[in-house]
Structure formats: structure tokens, C-alpha cells
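Below is one structure, written out as C-alpha cells; comments come after it.
Removed from the display is one protein chain of the complex; every other protein chain stays in position.
Chain lettering (A, B and C) follows the sequence in which the chains are written, and residue indices restart at 1 in each chain.
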Amino acid sequence: MLIVMKSDATEREIEDVLSIVKDLGFRAHPLPGATRTAIAITGNQGAVDPTHFENLPGVAEAIRVTKPYKLITLDLRPEKTVVRVGGDAAIGGEELALIAGPCAVESRAQAFAIAEAVRRSGARFFRGGAFKPRTSPYAFQGLGEEGLKILAEIREAYGLKIVTEALDDHGVDMVERYGDVIQIGARNMQNFSLLRRAGRSHLPILLKRGLSATLDEWLLAAEYVMAEGNYNVILCERGVRTFAQHTRNTLDLAAIPAVRRISHLPVVIDPSHGTGHNYMVAPLARAGVACGADGLIIEVHDQPERALSDGAQALTLEQYEQLVAEVRAIHEVIAPATVG
Amino acid sequence: MLIVMKSDATEREIEDVLSIVKDLGFRAHPLPGATRTAIAITGNQGAVDPTHFENLPGVAEAIRVTKPYKLITLDLRPEKTVVRVGGDAAIGGEELALIAGPCAVESRAQAFAIAEAVRRSGARFFRGGAFKPRTSPYAFQGLGEEGLKILAEIREAYGLKIVTEALDDHGVDMVERYGDVIQIGARNMQNFSLLRRAGRSHLPILLKRGLSATLDEWLLAAEYVMAEGNYNVILCERGVRTFAQHTRNTLDLAAIPAVRRISHLPVVIDPSHGTGHNYMVAPLARAGVACGADGLIIEVHDQPERALSDGAQALTLEQYEQLVAEVRAIHEVIAPATVG
Amino acid sequence: MLIVMKSDATEREIEDVLSIVKDLGFRAHPLPGATRTAIAITGNQGAVDPTHFENLPGVAEAIRVTKPYKLITLDLRPEKTVVRVGGDAAIGGEELALIAGPCAVESRAQAFAIAEAVRRSGARFFRGGAFKPRTSPYAFQGLGEEGLKILAEIREAYGLKIVTEALDDHGVDMVERYGDVIQIGARNMQNFSLLRRAGRSHLPILLKRGLSATLDEWLLAAEYVMAEGNYNVILCERGVRTFAQHTRNTLDLAAIPAVRRISHLPVVIDPSHGTGHNYMVAPLARAGVACGADGLIIEVHDQPERALSDGAQALTLEQYEQLVAEVRAIHEVIAPATVG
Partner (left out) sequence: MLIVMKSDATEREIEDVLSIVKDLGFRAHPLPGATRTAIAITGNQGAVDPTHFENLPGVAEAIRVTKPYKLITLDLRPEKTVVRVGGDAAIGGEELALIAGPCAVESRAQAFAIAEAVRRSGARFFRGGAFKPRTSPYAFQGLGEEGLKILAEIREAYGLKIVTEALDDHGVDMVERYGDVIQIGARNMQNFSLLRRAGRSHLPILLKRGLSATLDEWLLAAEYVMAEGNYNVILCERGVRTFAQHTRNTLDLAAIPAVRRISHLPVVIDPSHGTGHNYMVAPLARAGVACGADGLIIEVHDQPERALSDGAQALTLEQYEQLVAEVRAIHEVIAPATVG
């Protein structure tokens, strides 16, 4: 940490800060400058809370330097984590992970029709919500366990790995029974009880970025899961909330290189929620892959205009098939670029 | 809902939209304009999902008109709700509700020292976290049930009503045993499982606005609680996340008149989290009261520089005492202004 | 500045950074920590550009410490600036500065009717645009010089000081001829040519905060004006752009204490643009004064529903009269609180 004193701070005020730093068990390094003194603090193992210093007399600012995460860092593991799913699939490896399916499982017929098509187009993972977090209490909330059973059947029928959301501890129990990857949604990114429960699961966790989460908050949410022992975390950028009105969310693709620079965890992109509009999904999916994403999670529906939720952003089966061809070609082009 | 057709939409495309609207059981009103046709939809009881129409050929835009909430509205109850707490206290009535205490309960001695002082200054409610949602898994997470027991003792000793946060179902059970008002934090505003559990509680709910929640999302979170039968909801504005860096959050006081225009629920202001800096708390607390807030929830600490969390924003006991005098004077001045 | 090295930075990389710092003429202070080395830089007169260091091998982060402004600071002038306007009026003194009038001057009759009323209610300053910055090229752009002449007549007739916007050098010339305070609008806050021209004017400058300006950018815009010799700058908070949709802008009242802590310049609040809705103006105006604002600039119209621009946010003459009574009462209550 660095404490910057006011330009008119007195000797006494500087002494007081030095003494408090020492009391806390750290080393203080006074750095007199042309107009003001700064005090660097070392010797701390973790991050020091700047709020201890901010209101002391003579202090202008307290700046945090050490980051509070450990397990997610390249310091701990310099190579990218490849998350194995169900024995024969992976996210974070050389192959682009293709996750596709409806926003919500609506019926057996609907889910099977979509699963058959996305499997044929090349997807290895099937997404579909059985428990839906809806802004309104009066909106369709998902089929619950019945939906999970349909998903389990799809795994049997098509060999697709099942990625599906849990909203609470009970939901985690259920997904553990029927699914392959537990999704933690954006609205639950800082539901710390749920993160801890996910950290005790044997299944990988797909952790969506919160609607207005900073990079540090997102990585610390992953750290919560890992701190409980579950190292199989996949980060998912799904757009953040901004003033912009032409999209539902603003997809922040710079999160991909930003995560890469700090963390070994793989990152997938959700251009469906990240834009909210059908016509934007393919361009942004291509962009995500060109930017170095490890995979794409995309909403696909056989009849988007009749979907029970989020129909406007779902791709048709044909659109998805074409998109897969495009993103695979881009992935091939950039493969050498992103190795280094 | 209003569907706006593209200026080059064909007759056939317009016919198709009209026919789909009728299929859904609604009435369609075509409105030919100078450059384009719009189609108004009526006959729907609740909100219609615009996504059903957005991708149809010839459609430029689908605009939602009906709001999806009911129970929170002035249509349902035209007068402001006065939430009774524990028989002899209230939030939303004529008296300004003063809620004060430390960020976290750290020890019996600390909590009692603060409680004694804020009671003397005029507070009727004591805040203090036993379960703390912390961004980092390695930060102090609260004393748990031990903290709740200290809070219950404070109620006995000083007659203060206890406002404290629950992070999950287990936490709600515990607060029901020891506290008076259950706080749902900003990070859990869209933890729909938790909202439903809170809706089945006999205690009032203080519902903080999410870090980037729109007004509608916040009101719908309250609707989740009320839809389960608990009508005693207090809204709490605690600042939203913006690009600004001089504050921890940007306190959005316009939320007060905005809520008033739509809802009967009372609104309190949290200038501590809403600013994050000690020197901003008093000015923004005064501003909140001048803007018509029903109460203030403020962090107070006997030794802010030694607080285990959020010390930078806590008021000292003396600062709090002075603030109460100021806000009461302002409340008196504006009382006639806000009656109408 | 503080340079934080990566935890795996080599001795050689650290040496290289130290050597570059010395080459730039500064002193480097290496601070070896538990997990990584930081390097503090002193000896710089102004701010050092962190970008010189950010991409050097082994560097994790470069953190700016010294702020680049001088003239606006309390270091330079510890007491608040009182901006004198036209001999017998002031902004920043003990009296609350009341600036009121229509968004745009629309006609002589309209402007006189409003001026007469706001003068009677207690305003000392009259606002009204002759040059209007409009988002659409097809919207009403103001009456130009004809509007300024009407404003000059109003000064004669009612003794009100004229606050009006200039959009370019020519506009500054014109306002210098007819007005008393030159307003620089939010959209021009970083129009550096215009700021320099304003800095060479003999009239005070009311500088609105940009739609997404940080505190530092806003203060540096004032620094641009002052660097040319014009020290009479009044800052005006008028709301910033956020994701929120219940207001046109989010009024950031925390800017008042934030400016106070750094700068001697007075701050006025614009709750009209800061909210965009008539029913929010009075509560937020009261809040601004309770927060310590030096004045209020408010849109008032005799027939808001017929206004040529921004009618939705204008107060009626009666609403303004009532508001003045309220804010004066609040100003009296908090006067002792804000002296210190």
C-alpha cells in the first residue's frame, strides 16, 4: 500500500501514520517528495485495507497495491487450466468449446429438436435452464427437476455435456445429480453462500460475470469457489450494464486479454445475453473467438418467436450452423497468434 | 405494447404481425403514419414480452408499455406504507427513522459502546452485520450467531430494534430468532430464492438496491417478497456503480421521488455505502432527508480507524450526534413540502 | 508515481526500470516486499505519465500519485473563492446564489414574464439560452443575438445578472457584449479551444460538468480556464450519464464535498438537467442545498407544456416560488454545519 500525505501535512501527522503502520506489524518507508511525502508499506502478506488510513489527519489518499487473490493467478499456475468435463470433453484446451441450446428447457420435444441440431452443427455442450432467475415473479421460472430429467436424457441420446444453472444449494444438489457443469448466473456472482456450496461440488463451475462486476470482483468470486477446493472454474463474460441502449448489455471483450494476463482460468463468451438481439449474436460471437475466447455459449431455439424467455436473442438452427463454420475458420486463423 | 414497423415493411409483413397478435389472444390496432405503420396491442392483462415480435420480418422495434409489477404500486395502495417494527417503532411514518451502528459486530464491548451512544443521539434502530458479504474470501466474514446474540442483548439493554443482514435461508432463520428487520444486501437483490424466503418471514425486510439495478428491477425484487405474502418491505438506496472515482458508489437520490411516484413503499438512504468516505456521509445524509427520505441507515464506530471492515466510511460517535441534530432540523423544514 | 513489479520480475528487469527513472531525471526508491518489489518515484515537479513504464518487461502496474492540477487547489488558495458578478452580486459567498429562467429565450414576452416572476421569488441571476446545443440538427437552435438583446433588456429592467451559454469563440464575443456570466455547457467541457478563449474573458465562467467527466477531468477543465488568467470559475454539477432510466441524468451530489476537499472553486447544482423531470426538481434542489451547494440553476417557464425545449423539466412560476422558500430555510439550518 501507498499512503500519500497532503502537501501541508505536519511532521507530527507523518510520524503518527508511521507509528500506526508499525503497530499493525508492517514496515513503513517514508518517501519525501518535492511537494509532499508518500509512505510505502511493505511486509504485509495479503492486501492491507486502505480504509484504516484514509481518515487519519494529514492523509490525502491511501492506494492499494497488492491484489487480494491467490489461487486464480498465473503466479500459482503459469499455464492455462484445461477444465475436463465428464471424461471426454474439455474447456480451455486447443479445441473451441461450443455450448448451445435454449434459454430455458420448455418441453421434451423442444429440447430434443434443438439438441439434435446443435449436435449436428458441432456443439459438444448443451445449455438449457431448468431453474430460471427472472426479474419478475410472474414470469416463467423453469420446469425445475422435470427440466433436468429432460437434460439428462439429452446427454444419453446425443452425448452432449449438460451445462445448466443452479440458483441455490438445492439447485446445486439437483444439477449434481443430472448435469455436467453448474452455471452460476450473473445475478448470483456475489451470492457468497452459493459460491461456497459450488466450491464443494465435484462438478466444474461456469461462473458468469456480474452485471457490473469489476475484473477483481469476478476473479475473487472464482477465488471463493477455489478456496473451497473446486479448481475447475470457467469464467464467462456475458456483457455488463452501461448507459448504452442499442444492446441489452455491453459485451466487454477486453475482459479476455485482461483475464489472460492475470489468471490461468479459461474464459468463454456469451454473445446472446451479451447483446440481447438476434442480429448481433453472430458478429459478436465471431469477435469473441477472434479475441481469444476458449468457447462460446449461445442460445439457439427451433422457434425463437415462440420461446418462453429471451426469444429475441436466440439464433435459429440454421443461423447456428452457419455461425459454427465461421467461428471455426477464425479460430484456425488465430490459433498461432494466441499461443504466445 | 407498441410494435413499430420499418418504413419499407410490406402489407404482407404487417398482416403477419396482426395475425400473430390475434393468435396470442390480444387486440391489434394498426396505426398507419406518414412514414411507417405502428401497431398497438391491447387486451393483455400483464406485460407482453416484446421479444416475441422483435425479429419478425418488417418489425423495426417492439416497445413495452405495461409495467410488470402490481403489489408495490400506488394503484394497489395509494397511501404510503408505514412498516411497524416490533410494536413500538415504525419506518415510513412522520418520524424520521434513524438506523445506526457498526458495519460489522466485532465484539460485545464495541457493539455496546456504539449502541449506547447512538441511542443517546436519538437512533431507534441498531444496525450491525453478523454475516458479512465480503468481496474476498479471505476477509473477515462476521461473528455469525455469536454476533446475533450480542445484537439481541443490545435490544434488551437499549430498546433499539435490530436491523441485520441475512445472506441465505439459514441466515433468515437466525435473524428471525434474534432480530427485528431482515436486511437483504445489494449483492443479493436478485437472489430470487432468498427473496422468496424473505417473503415468507414475519419480519419486515429492508431491501437494498443492487449495484446496477434499474428502478424496475428493484421494485420487482420487492414484488418477489410481497408476492409471497410479506408486505412489510422497506427500500434502501445505497448508491449505484458508475464511472465516477471520487466515491465508492454514486448515491442516486432521484430514486426517492421516482419510487414515490410509483410505489407506496418507504425509502431509506444509506449514505455510508453510498459514498464510502467519512467526510461525505453527513452532507449526503442531509441531502437524503431534504430529498424526502423516510430514514437514514448510517455506519457509526467508536474507533473507525480500527474497524474490521469499512472503517473509512464510519462516522465517529460525535459526528453522528451532530448529524442527527442537523437532519432533524431539515426534516422539520421540509415536512410540509413532502406531505403533498 | 509507484511502479509495481511482477512477482516473477528478474533482478535485471528491476535494474532496467531504475535506470530509466534516473534517465528521466527523477529519483527511484526500490521497495522490496514479501512477494514483489515496488519502485517509488520522487523528484518530479508535475505528474509523471505512467504509460512510459507500463509495458516495460517485469512491470505489473504503474500508479499515478501526483495530481496534474495546481491553480484550482486548496494548496494554492485555502479559502473558498467568491466570484463577484457585475459589482453587486456574488456566487460562493454566504448567500445562496439563485439562478433561474427558461431553457431557451423564446420571445421577449416569454422572457419578461419569467424574469419578473423569478425576480419576485428572490432570484438574483437570470438564465436563458440564446445559442442552444441541440442533439438533433433539426431542433430549435435558439434566437442568437436577438435572444441576447432580450436578455440585456431584462438586466436593465429587473437588475438580474445574465447567465447564458456560448458554444464557440463567436458566442463568447457576443456574451461578453450582452451578458454577465458565460456558461460552458456539458458537451463542451473538454472543448479545449473554447476553454482557452473563456480563460481570456473578463467575465466569470460557469463550467458545467461533462456527461461522463471524472472529477479530475472537470477540475482540469477549470484549470484550462484559469491557466489563461481567468480565475472566476464556478463549477456546475448537472448530472452524469449512467445506466439508470428513471432520470435523464444521475445527479451526483457527492461531487460537492469532493470538490470542497480539493478546490476553492464554488459549486452550483442544476437539478433541472440533473433529473429531466419536473416532479424531481424540487426534491433534488433541496438536496443540493442540504449538501452544501453554493447555488442552484433552475429552469422555470410560464407555460412549460409549450416550451420549445426541455419543457418536461421546467418548474412553473408557482413551483419556483415555493421552492425558494424551502431551500432558503434549509440553507439557514445547515449554514453552521458547512462553515467548518
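Everything below uses one rule, namely that contacts are C-beta pairs under 8 Å (C-beta built on N, C-alpha and C of every residue); 3 or more make two chains touch, one makes a residue touch a chain.
Since this is a predicted model, take the numbers as computed values, not measurements.
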Given A:63, A:113 or A:215, the residue that touches the chain left out of view is A:215
Full-complex touch with the removed chain, picking from B:141, B:242 or B:319, is B:242
Of the candidates A:120, A:177 or A:261, the residue in contact with the absent chain is A:261
Chain B positions in touch with the non-displayed chain are 2, 4, 7-8, 29, 31-36, 38, 40, 42-45, 61, 63, 65-66, 75, 241-243
Even though one chain is not shown, chain C touches it at residues 20, 46-47, 49-56, 68-69, 133-139, 167-171, 187-188, 190-194, 210-212, 216-217, 220, 223-224, 227, 241, 277-279, 304-307, 309-313
Where chain A meets the left-out chain, the residues are 212, 214-216, 240, 242-247, 250-258, 261, 274-275, 279-280, 282-284, 286-292, 322, 326, 329-330, 333-334, 337-338
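In this text, only the chains that are shown with their structure count from here on.
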In whole angstrom, the CA-centroid distance of chain A from chain B equals 26
Rounded to the nearest Å, the gap between Cα centres of chain B and chain C is 30
Separation of the C-alpha centres, chain A versus chain C, in whole Å, is 38
Flagged in chain B as touching 2+ other chains are 212, 216, 279
